[in-house]
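Removed: one protein chain of the complex. Kept in place: all other protein chains.
Right after this comes chain A.
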Amino acid sequence: MSIELLALVLIAAGAAFFVVGTIGLLRFPDTLCRLHALTKADGLGLGLTCLGVALLVGSVGEMLRILLIWGLVAVSSAVSGHLIAGHVLRSNAPVRGR
(Lines give C-alpha, C1' and ligand atoms only; values in the text may rest on other atoms or scores of the structure.)
Protein backbone atom coordinates (compact mmCIF):
# COMPACT_ATOMS: atom_id res chain seq x y z
CA MET A 1 0.00 0.00 0.00
CA SER A 2 2.67 2.50 1.01
CA ILE A 3 4.72 1.59 -2.06
CA GLU A 4 1.70 2.25 -4.28
CA LEU A 5 1.17 5.61 -2.57
CA LEU A 6 4.84 6.51 -3.09
CA ALA A 7 4.59 5.51 -6.76
CA LEU A 8 1.47 7.65 -7.15
CA VAL A 9 3.24 10.67 -5.62
CA LEU A 10 6.26 10.17 -7.90
CA ILE A 11 4.12 9.86 -11.05
CA ALA A 12 2.05 12.90 -10.05
CA ALA A 13 5.24 14.90 -9.47
CA GLY A 14 6.51 13.78 -12.88
CA ALA A 15 3.27 14.88 -14.52
CA ALA A 16 3.53 18.24 -12.73
CA PHE A 17 7.00 18.77 -14.25
CA PHE A 18 5.60 18.02 -17.71
CA VAL A 19 2.81 20.57 -17.16
CA VAL A 20 5.29 23.23 -15.99
CA GLY A 21 7.55 22.46 -18.96
CA THR A 22 4.64 22.78 -21.37
CA ILE A 23 3.68 26.15 -19.87
CA GLY A 24 7.28 27.25 -20.33
CA LEU A 25 7.25 26.03 -23.93
CA LEU A 26 4.14 28.09 -24.63
CA ARG A 27 5.10 31.24 -22.70
CA PHE A 28 8.87 31.73 -23.07
CA PRO A 29 10.03 34.29 -25.63
CA ASP A 30 12.63 32.51 -27.79
CA THR A 31 13.72 29.03 -28.82
CA LEU A 32 16.61 28.75 -26.35
CA CYS A 33 14.41 29.64 -23.35
CA ARG A 34 11.75 27.22 -24.53
CA LEU A 35 14.37 24.54 -24.93
CA HIS A 36 15.55 25.22 -21.39
CA ALA A 37 12.02 24.73 -20.05
CA LEU A 38 11.44 21.63 -22.14
CA THR A 39 14.64 19.75 -21.38
CA LYS A 40 14.32 20.29 -17.62
CA ALA A 41 10.72 19.12 -17.67
CA ASP A 42 11.60 16.19 -19.89
CA GLY A 43 14.50 15.04 -17.71
CA LEU A 44 12.88 15.36 -14.30
CA GLY A 45 9.32 14.55 -15.41
CA LEU A 46 10.30 11.38 -17.21
CA GLY A 47 12.74 10.35 -14.47
CA LEU A 48 10.10 10.67 -11.74
CA THR A 49 7.44 8.94 -13.86
CA CYS A 50 9.77 6.04 -14.64
CA LEU A 51 10.71 5.75 -10.96
CA GLY A 52 7.03 5.61 -10.01
CA VAL A 53 6.17 3.03 -12.67
CA ALA A 54 9.24 0.94 -11.76
CA LEU A 55 7.92 0.70 -8.19
CA LEU A 56 4.61 -0.69 -9.47
CA VAL A 57 5.87 -3.43 -11.80
CA GLY A 58 6.40 -6.86 -10.37
CA SER A 59 9.64 -8.19 -11.81
CA VAL A 60 13.26 -7.08 -11.86
CA GLY A 61 13.37 -7.61 -15.65
CA GLU A 62 10.59 -5.10 -16.23
CA MET A 63 12.28 -2.62 -13.88
CA LEU A 64 15.50 -2.92 -15.88
CA ARG A 65 13.58 -2.37 -19.14
CA ILE A 66 12.00 0.80 -17.73
CA LEU A 67 15.46 1.93 -16.61
CA LEU A 68 16.76 1.29 -20.16
CA ILE A 69 13.88 3.29 -21.67
CA TRP A 70 14.57 6.16 -19.30
CA GLY A 71 18.28 6.12 -20.14
CA LEU A 72 17.69 6.06 -23.92
CA VAL A 73 15.09 8.84 -23.83
CA ALA A 74 17.28 10.97 -21.52
CA VAL A 75 20.29 10.63 -23.83
CA SER A 76 18.30 11.32 -27.02
CA SER A 77 16.51 14.24 -25.37
CA ALA A 78 19.85 15.82 -24.39
CA VAL A 79 21.30 15.29 -27.87
CA SER A 80 18.22 16.69 -29.66
CA GLY A 81 18.28 19.70 -27.34
CA HIS A 82 21.93 20.27 -28.25
CA LEU A 83 21.18 19.92 -31.99
CA ILE A 84 18.26 22.37 -31.87
CA ALA A 85 20.28 24.89 -29.83
CA GLY A 86 23.20 24.63 -32.27
CA HIS A 87 20.81 25.19 -35.18
CA VAL A 88 19.36 28.27 -33.46
CA LEU A 89 22.84 29.72 -32.88
CA ARG A 90 23.87 29.15 -36.52
CA SER A 91 20.64 30.60 -37.93
CA ASN A 92 19.45 34.18 -37.64
CA ALA A 93 16.57 33.41 -35.33
CA PRO A 94 16.02 36.08 -32.64
CA VAL A 95 17.79 35.16 -29.41
CA ARG A 96 17.52 37.31 -26.29
CA GLY A 97 20.78 39.01 -25.29
CA ARG A 98 22.59 38.48 -28.59
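The rule we apply is simple: contacts are C-beta pairs under 8 Å (C-beta built on N, C-alpha and C of every residue); 3 or more make two chains touch, one makes a residue touch a chain; residues count from 1.
Everything that follows uses one rule, which is that contacts and distances are computed from a predicted model.
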Listed names "Na+/H+ antiporter MnhB-like protein", "Urease accessory protein UreF", "NAD(P)H-dependent oxidoreductase" or "Putrescine transport system permease protein", with the criterion being the UniProt name of the chain not displayed:
"Na+/H+ antiporter MnhB-like protein"
Selected residue (touches chain absent from view) among A:L5, A:L68 or A:L89:
A:L68
Chain A positions in touch with the non-displayed chain are 68, 72, 75-76, 79, 82-83, 86
